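Missing here is one protein chain; the remaining ones are kept as they sit in the complex.
== chain A ==
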Amino acid sequence: MSTKHSTRPRLIRRELRRDLVAGTMLIAAATLVPTFMGNLFWQQAMLLAAVYVIAAVGLDVLRSQAEQMSFGQGAVLGVAAYVAALANGVWEKPLIVAAGLGLAAGMVTGMLMALPSLRVQSYYLGFVTLAGALALPDLIIKFKDQTQALTGVNVFLDGINEPLVGSLNWLTIGVTLLAVLAIFGGAVLRSSGFGRAMLLAGESPEAAVTVGLRPGQLRLQAFALSSFAASVAGVCYVGVIQYVGSGSFTLALSVMLYFVVIVGGPGKVLGPILGVVLLYIVPDHLLAGLLDYRLLIYGTLVLVVMLVMPEGIAGGLDRLLRKLSKRSDDRSRTLISLAPILAAAPRAEVSESDEARTPLLVVDDVRRSFGSVKALDGASMTVERGTVHAIVGPNGSGKTTLLNAISGLISVDSGTVELEGRDITSTSASARARLGLGRTFQQPRVLDSLSVWENIDCGRRSAHQIEWFEEAIAAYAAEWDTMNSGVLPHGQRRFVEVLRALHAGPSLVALDEPAAGLSHGERLEFGQLLRDVAKTTTVTVLIVEHDLDLVWNIADTITVVDGGRVIASGTPAELRNSTTIAHLFVGVDHVAG
């Protein structure tokens, strides 16, 4: 069932458009001005700069969308260029075939470099890709008979570099267009649900799986996009330089592309362009007279930018502009209110069908040890459909571990978990989420770089949407889309995460201490939302909570956990008189019962 949306998804987010226009003009001016002035040296230098921009935009996808560290971009570019050059210059293939072979070889190299990302991230991946980039020239030399490493390979361009008007040729037009296309492509990705999914998977893989995403697959897709950009850049490189040799693609190129992204401004449209200006054009051309000091200047520039503008030049300029324009962040201080969403909830309760009488979730004798600690020691519980089910217990009793075992974030040593009669014990967390198991965390996984609405709308959505809820939040989508998540207070971040979980259309949503850090008013609203969700839909709410007042008021069933086992379970009224757990409820004397 499709839901009505008051906001049409935009291909490119509004706040990116100004920078796209500026970027397009910068690229076009850089390549076309020397072209029309007939300055061949600067024409070639600027085309090479455009090639680097293409590769850097791809690397930025990895760095800023997927949060992966790679020093292999220059090697991917190099392999694509080298193979294209060999195909054209040695194997005598037509240009178009050579380009295709180059692209294919670059993609294969990029995906090989991506393989370790399935197991490890961050600096591990950094060192591996660094080693890959360092190994490439050695390999080219080792296979010198095949690669003609001693002489290098010259390329013949079949006339695409013949002048059309002045010194304008198809090559210049093509490379310029591809560079502009690259920055547009980056912006489209940044504006898309796919891009948001990548970002969530990169910043918080555990949150991504709870909305049904597959982080490993998204990482590989990010590597594929990045490698594609590098391969296109490699093929363009061959066109611009018309020669490749064993020394053309050293580690220095990969490191430069990495710095272009970091220094230019990660995640910014203009970042790759500014980075190329500062780290290629300035040291290689503007300060060409200081050849001996090139590396020193280059390294020092990077250090200075990192000290002065840690978010890169584009990020630093953005902040400066915002300060100058004094546009107060009034809008971002608007709070998310759950009240209007609650008002939209239908009053009628869902009638109990036959289906509703079978339990939704059955946990049976689940055990899990961490070393010698038995976090779960034979826990069993049953969660009924359309109820609010609370898990309470002292600190360290195994509540969160139980929730993790249900969501699939940890595996269990023994025991079973069944959802709607189906054994999901060995089902992955992501697949469980797609079956309808939603989840929130003690520390809300809200991405500061996205708007509030983007944070809510960044996962996979099931077919079972909560219709009234979708209609209610759709009315706020446009407003929330202008709100900056970075300035939200803690309680509001929790709301965002809960809204994200509900937006996915779950059959059960598991909340880990959702009321911690909420104000009294927020708690009331929040409790009401959970009740309404359970009462008006068949969605079940499973909640781990320390606030017993809240639990007592909203839960249909309470399960008490201690020492990794369930020691009692029942309605609040039943538990009220239970002596085994009385010590847990000291101080809760004004409950409604």
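The working rule: a residue touches a chain if its C-beta (ideal position, glycine included) is under 8 Å from a C-beta of that chain, and two chains touch if they have at least 3 such contacts; residues count from 1.
By our rule, contacts and distances are computed from a predicted model.
The UniProt record for the undisplayed chain lists the protein name "Branched-chain amino acid ABC transporter permease", from the options "Substrate import-associated zinc metallohydrolase lipoprotein", "histidine kinase", "Putative tricarboxylic transport membrane protein" or "Branched-chain amino acid ABC transporter permease". Considering the whole complex, the residue from A:Ile12, A:Leu134, A:Val362 or A:Leu524 that touches the absent chain is A:Leu134. When the omitted chain is restored, the residue from A:Thr109, A:Thr387 or A:Asn404 that touches it is A:Asn404.
Shown as candidates are A:Gln146, A:Thr300 or A:Ser369; the residue that touches the absent chain is A:Thr300. Annotation for chain A: contacts to the undisplayed chain at residues 69, 115-116, 118-120, 122-124, 126-128, 130-132, 134-135, 138-139, 141-142, 206, 251, 255, 258-259, 262-263, 292-293, 295-296, 298-300, 302-303, 306-307, 310-311, 370, 400, 404, 409-410, 441.
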